[in-house]
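A protein chain is absent from this complex, but the other protein chains hold their places.
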Amino acid sequence: MAPSSEDVAVSGGGSQELSNSSPTSSSSGGAGVLGERDHFSKLLQNNREWCKARLAADPKFFERLCEQQNPEYLWIGCSDSRVPANQILGLQPGEVFVQRNVGNQATHTDLNVMSCLEYSVKELKVKNVIVCGHYGCGAVKAALKLPSKTTNLVNCWISDIRECRNQHRAELMQLDDHQAQVDRLCELNVLRQAFHVATSPVVQAAWDRGQELHLYGVVYSLKDGQIKKLVGPISGNGDFECDQADFESHGATYVAAAEAAAAAAVAEVGAGVGNLNVVSATLDGRVSLNGVTLTSEAKEDGRSSAAQVDALRAYINTAKVNNRIAEHVNGWH
Amino acid sequence: MAPSSEDVAVSGGGSQELSNSSPTSSSSGGAGVLGERDHFSKLLQNNREWCKARLAADPKFFERLCEQQNPEYLWIGCSDSRVPANQILGLQPGEVFVQRNVGNQATHTDLNVMSCLEYSVKELKVKNVIVCGHYGCGAVKAALKLPSKTTNLVNCWISDIRECRNQHRAELMQLDDHQAQVDRLCELNVLRQAFHVATSPVVQAAWDRGQELHLYGVVYSLKDGQIKKLVGPISGNGDFECDQADFESHGATYVAAAEAAAAAAVAEVGAGVGNLNVVSATLDGRVSLNGVTLTSEAKEDGRSSAAQVDALRAYINTAKVNNRIAEHVNGWH
Amino acid sequence: MAPSSEDVAVSGGGSQELSNSSPTSSSSGGAGVLGERDHFSKLLQNNREWCKARLAADPKFFERLCEQQNPEYLWIGCSDSRVPANQILGLQPGEVFVQRNVGNQATHTDLNVMSCLEYSVKELKVKNVIVCGHYGCGAVKAALKLPSKTTNLVNCWISDIRECRNQHRAELMQLDDHQAQVDRLCELNVLRQAFHVATSPVVQAAWDRGQELHLYGVVYSLKDGQIKKLVGPISGNGDFECDQADFESHGATYVAAAEAAAAAAVAEVGAGVGNLNVVSATLDGRVSLNGVTLTSEAKEDGRSSAAQVDALRAYINTAKVNNRIAEHVNGWH
Partner (left out) sequence: MAPSSEDVAVSGGGSQELSNSSPTSSSSGGAGVLGERDHFSKLLQNNREWCKARLAADPKFFERLCEQQNPEYLWIGCSDSRVPANQILGLQPGEVFVQRNVGNQATHTDLNVMSCLEYSVKELKVKNVIVCGHYGCGAVKAALKLPSKTTNLVNCWISDIRECRNQHRAELMQLDDHQAQVDRLCELNVLRQAFHVATSPVVQAAWDRGQELHLYGVVYSLKDGQIKKLVGPISGNGDFECDQADFESHGATYVAAAEAAAAAAVAEVGAGVGNLNVVSATLDGRVSLNGVTLTSEAKEDGRSSAAQVDALRAYINTAKVNNRIAEHVNGWH
């Protein structure tokens, strides 16, 4: 009797002897290897089918994959099972180099992330780094709470997200809803981790030698599966001339310039929505138009466009992050 | 004119003014946000299409995704762009919690990996942990070489793979081909990282409280996209009674028992291939049948079956890794 | 001929043969072990003498040292050779458990420091943790500069000190002198690392179970060898009742109360120096008395006392750090 391609055991006697005497049977269960568990067999089955499908679509697919390692993107995302890097971007194997950890962090002292960054930027020369967070992130929820009193590992691991929370306490406390606080901290965490990437020695070195590298911060919504850009592209340290005595005013001028440009854009776009006199972008990212706060929800009166507002916010975020990068990089001489 | 949903700029004048004066234009390029770069727009476009496709197949898909976080698998894989966790297993968002790093490592001192492990095992209660390596891994190639003399980050990061290389020097040196050495070290590294997962405090604690958790080590081939199981399932510390004075012989007896069982299986299976007198499993995993080494390539004479041999090797690996876990765990009292 | 207790070689012939053929002679030098290098022999010699001196002073010294491991202090200091933990505190072996690293850091994600903290607090039950920085610290100097463009290790390691610099940019930029900026950042870094210790899961857990544990932040001056206390003792999370809606004003009230108390103290102490109407403590720690800034230098007119001012500053720092701890710990419910 020909055995199936997964099994080794053939005749009842032989396999049953092996099953019964299998040393891999521990007290917690775990049938012998020779009679494979269904769930893993299912995965192997899926794998075979996926291979067949790929070859059917393109017979040379795996040949080329072997030789090539030229991804254009590095993705730094959350380990959360519901946010799969490749699928939600519609990318194929070979296109995205991936780091996934709890809370999509990119702190400089984490050798794990920094090695991914170094390898992908320096050796593979990816052109883009995308930091992707997601609303409802468990790590962010945990970071909102008081520090745990147990010395478990996750509690130490999320300390940079707690730092982010502390720095934006004023803004977060003004939000009524706990869920709104979680979602806003998800966004702030993405901006913070993007800032870490931009100011990392790896990226600073890449920009210094003129390497093309663009950075984005995005957030993923589990409600509708959509990616929303929060900041980017950031492609260099910017052209901020910072003098020690003048930086504060210079920085303020820069943000003001960004906001004026945003206002001009809103003015152009919003011509159809009425008279736009005053537009301001406040620290927490809310854009006001004629004293009415634009939200990301579409309004019946057509006054705001979610995508327009998002693009504006991203524009202002980019300006601000660029500002902070310049602050960070241009120290004292 | 209604702007497209991606753009904010409308009339040429406005946008061009913004483009020209855009503070985000740094010397390295980077067009203003308001006129988005093609490659990122392409990704957003892919994302929209993927969302539509999912909703078309299942209107309630994202609703359910929001609430649920019940993955059955934790995947510890390599960051390499050519090995996408979800796609090659045919799994959907929500099914796999993912850690990806350079060289698919799971060392106990890496807070990044250990936090993933802790969160997925303790909070999400995944049922399976899969460590997945891949042939041709760049990290493994680098680990075969003498230590670099530059203090870059990757060089420090891969030190556990160098430890693996050192421990298996004898076996690796007997392979003629550099490529064969790389591939064999890929396999040995997977076995080593699986061992680290099994002996981690997180997993030891889980098994100690009776939690169901199965561990697998697999390797992915870029040549044909196929996943091959190297070891597993390992579901507990095993039932090894280890006494300090007897352990060596006990251990030897155990491996011998495993090999005898394997031989019996081969005998049963191979009845149709001739007279099988001598079967042995050597330290490097090669199974010999009548003095002829079984390889994973199919032979015309039908003497060996690749899948049968792989299953046998996995069986023996599992026995040996279980053995090493017992050694590791059962210290001195 | 009896060989000296250090050497093995005896007759000229034997040792010279060994020296000549010593496999430890590498091209970079390194005389054979058998004829020991002077500098290490010197250290062994110092060691023997130190042992004799200790036994002469107390014959049972080493006996007791063997059994006991009851230090009262954990010292987290800089690796800098010029700041030896034990000597500058006049403590004996057995009294201080020590962690020393570049920049005296205590970030939560560093397993090295956190393990020291956990072991000393949980197992050895030290009563005090002292974070000690020092003026002129090389790590702090490096953190003031723009991020290096080389991916070396120290550059990643000091990123938390750069974070400290960024958060206190306004204050630092007002200091004219680069040296003054370095010294002030040394102090701010000590306050920051002390805050990390206080909010670490290890210490939070200890205070939660009622363990006696006091925290101090100090700075060491290479100019005169003196330790100056910056903050402490901090012995718990404080008794801040923080309500989400009220925290801002509550916090402000608390600091005001601290300052008023400080003012009363100054008034009491300074009765002999004239009429004291206005005292204020500004964000950067400068205490003003009648509009005249008190410095730490002794003034001929006796108006200020360096120790009094330091104690006041420490008092105010303690109040502020306690405040920040409360902010950090009392999150949202």
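All chains are identified by letter, namely A, B and C, in their written order; residue positions are counted from 1 within each chain.
We take it that contacts are C-beta pairs under 8 Å (C-beta built on N, C-alpha and C of every residue); 3 or more make two chains touch, one makes a residue touch a chain.
No experiment lies behind these values; they were computed from the predicted model shown.
**Q** Touching the absent chain in the whole complex: find that residue among C:125, C:145, C:169 or C:229.
**A** C:229
**Q** Which candidate, A:47, A:87, A:109 or A:189, sits in contact with the chain we can't see?
**A** A:109
**Q** Determine which one of A:47, A:151, A:193 or A:237 touches the chain that has been left out.
**A** A:151
**Q** Under the stated touch rule, tell me which residues of subunit B contact the chain that is not displayed.
**A** Where subunit B meets the chain not shown: residues 107-111, 114, 118, 122, 144-152, 155-157, 159-160, 162-163, 165-167, 169-170, 173, 178, 181, 199-202, 204-205, 208, 244, 247-248, 324, 327-332.
**Q** Considering the entire assembly, which residues of subunit A contact the chain that has been omitted?
**A** 109, 111, 151-153, 156
Following the convention adopted for this analysis, only the chains that are shown with their structure count from here on.
**Q** Quick one: point me to the chain whose Cα centre is farthest from that of subunit C.
**A** Ranked by distance of C-alpha centres from subunit C, the top chain is B.
**Q** Roughly how many whole angstrom separate the Cα centroids of subunit B and subunit C?
**A** 42
**Q** In angstrom, rounded to a whole number, how far apart do the mean CA points of subunit A and subunit B lie?
**A** Here the centre of subunit B sits 22 Å away from the centre of subunit A.
**Q** So how far apart, in whole Å, are subunit A and subunit C when each is placed at the average of its C-alpha atoms?
**A** 36
**Q** Touching two or more other chains, which residues of subunit B qualify?
**A** Residues 111, 152-153, 156 of subunit B touch two or more partner chains.
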